[in-house]
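All protein chains of the complex are present and in place, except for one that has been dropped.
Now for chain A:
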């Protein structure tokens, strides 16, 4: 259980500023959502904070420690990420066993077999799946494997990059419930990107609305339904999403 604080994160790709002095803080054990249209920089925040992108300024503190000064190996054991597309985030030629054993091998952790089994049980997959390959799994099962991979190093903070947007609606609910159960059991801090306000409503305690690299407003979950958003863009986004959902019904 560690809090995450992002301070003045700025990144430019070429001439365009993708993130402009973004600051936010997530309490330990909280689920914090990031919403916004495509290209507003939601996923970029996660990729910068996990040091997948290097050329950014500002700082990210996890449990009071800067990710920059953290030892890379230690950082892996504090912070893990679940990616958007389970079809692209699992190596097509690695069996589930290889996928789960790699991080254990890299970090020299013993009792591999028991840990791999436990990780699969945690995400609700049968232990026999260890010898399957990604193409033998469905999308939801793949995402469960990806979550198991993130869990196996026992991190404190999980970054979720639209973990359900590539999945069917029914499977989405399963994965979201799984993520919620894991948070209750292990007390993860979640930082979750989504463009689906229903998902945010289901999962998050608070969320930030983003537009072109800026945080427009940070809102509690209730603001989705009671319309307490003050910023016009946030109102617009929530309104559009609500009318869309009514139309869908």
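The rule is simple: a contact is a pair of C-beta atoms (placed from the backbone, for glycine too) under 8 Å apart; a residue touches a chain by one contact, two chains touch by 3 or more; residues count from 1.
In this section, contacts and distances are computed from a predicted model.
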Omitted chain (choose from "Putative D,D-dipeptide transport system permease protein DdpC", "Dihydroxyacetone kinase subunit L", "Ion-translocating oxidoreductase complex subunit C" or "Cation/acetate symporter ActP") - UniProt protein name: "Putative D,D-dipeptide transport system permease protein DdpC"
Residue among A:106, A:121, A:225 or A:240 touching the omitted chain: A:106
Candidates A:85, A:174, A:205 or A:236 - the one touching the absent chain: A:85
Contact residue for the chain not shown (choose from A:14, A:55 or A:72): A:72
Residues from chain A at the interface with the omitted partner, ascending: 47, 50, 52, 72-73, 75-76, 79-81, 83-85, 88-95, 97, 102-103, 106-107, 113-114, 130-131, 135, 146, 149, 153
